[in-house]
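The complex appears here without one of its protein chains, the remainder shown in place.
The first chain written gets the first letter, and so on, giving A and B; residue counts start at 1 in each chain.
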């Protein structure tokens, strides 16, 4: 077990940021802390890094009791949302910082920094200042800087939050590949469920200072522990008083077993998918359904037409165990 | 400013405004300054050199530089410390501390001098005790330093605080997570971050310290060769009768003016660097 957090409580004034949080993160995994902003995920990350200290509870890193260690005594690399680049130092100097603090021989520093810059594809920018780099490049530099000291744990706080959509997507794939290559235990904070689902081995959903659920991305998507997790991880709609994913509703042209009759009220095409808004005849609930274009054509959908609905999966929410 | 963005106001109004503004500045400042230069050199270079050889002037210059350098050192060290406290920490009395720093620019330098006499003078609050320990403050160099430190107090702080605020604490935290201790973070992160603002504040303080007159006038006693600073020298020489005395005053004033202009130019050169960061 790489990181073991137990019984953490943390308040800021009257605000309860973390409420009795315990978490085990296995070595070598890429874990996402996912949740809405203000939910406590960044606070938990900062407590693991030693940038905040808990009111009660303990943090162990690779078996070492670390709760009250200052950040410089933990073997932890930290990457900030806004890069926290040392503005007055070149890219090379930024990456070399931790090694210089550790008084490594100059030749060793040079070799290690150049290796890392190559790894993050910044070798030709070694002599530039951070202000001369794009946001994505700065974040890669920050990552190289954190990795330079060979931390046992790498922590990233909304690492792609300040970047635009295209760069975000690229860096996401790149982070996944980097992790597979280096195998450093990594925790990253995000409020973007797509990012968490795509990149991580394991997702920890945090809301209101509590852990809602921990599990592999597919498990969480398919078997959410509660409504919150279900809503947070993907699109939902209500059918017959049940929360359902809109792509898990089947549309039939004729009455079928356990199917509910409904009328199409509106059709919207969004890229490759078609969204059908419906009103059920009984109960008058208004679910919406995601279909492919072909499905919509085969059903010959148009507003006013009657269809029959049924869910293709068993009800999705599990009782919280 | 891009020329295309210029206001399309009438050219007449623009010219009138321009002439008033430039005329006011030139008439109020440039013209008198030019007259001093003319006055200083109206009898050629020889009287000026004669003034420079005056031992009282040389002693005043040495004392002035000494007092200014010590005061700037003190104000730099405390200025950095107080700026960090005000920006990075929340404590009761923080706003008060912030206000106290600005106080010396809002009160008369004469009041500063008088206050120092009340506290550190022979009959002042601490004067007798300090005297019995053999320490004299008023009418001696320590009073000059104290007075100078007070009047230049806010200059470093007011330059450094905005830069520290803008920089935030993230770089510090990043350095901490990379293993840097407090001292290493101060030397490697904080100091380089504030270096231009600090340089700017130091130059401003140096100018103010070299040029202080009122407060120093009260606490110095102005004994030529002992406690006379360059500004006091200008005053005393001007009050004396005789052509050479007046020449001495103008020569010293001219030199102080050159130093002031030099400082302004240095500041003008530093400013863009600060903004580039």
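Methods note: contacts are C-beta pairs under 8 Å (C-beta built on N, C-alpha and C of every residue); 3 or more make two chains touch, one makes a residue touch a chain.
Operating definition for what follows: contacts and distances are computed from a predicted model.
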{"item": "Omitted chain (choose from \"ATP synthase subunit a\", \"Sulfate transport system permease protein CysT\", \"Acyl carrier protein\" or \"NADH-quinone oxidoreductase subunit C\") - UniProt protein name", "value": "\"Sulfate transport system permease protein CysT\""}
{"item": "Among B:72, B:144, B:194 or B:207, the residue in touch with the chain that has been omitted", "value": "B:207"}
{"item": "Contact residue for the chain not shown (choose from A:19, A:60, A:115 or A:240)", "value": "A:60"}
{"item": "For subunit A, residues in touch with the removed chain", "value": "1, 4, 6-7, 24, 46, 50-53, 56-58, 60, 65, 67-70"}
{"item": "Interface residues of subunit B (partner: the chain not displayed)", "value": "1, 3, 5-7, 9-10, 13-14, 17-18, 20-22, 24-26, 28-33, 35-36, 38-39, 78, 81-82, 84-85, 88-91, 93, 97, 100-101, 103-119, 124-125, 146, 149-150, 153, 169, 172-173, 176, 182, 207, 210-214, 217-218, 230-232, 234-235, 238, 249-250, 253, 256-257, 260-261, 263-265, 267-268"}
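One rule holds in what follows: only the chains that are shown with their structure count from here on.
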{"item": "Residues of subunit B defined as touching subunit A within the complex", "value": "167, 170-171, 173-181, 184, 188-189, 192-193, 195, 277"}
{"item": "Residues on subunit A engaged by subunit B in the complex (per definition of touch)", "value": "49-51, 70-72, 74, 76-78, 80, 82, 84-89, 97-98, 101-102, 142, 145-146, 148-149"}
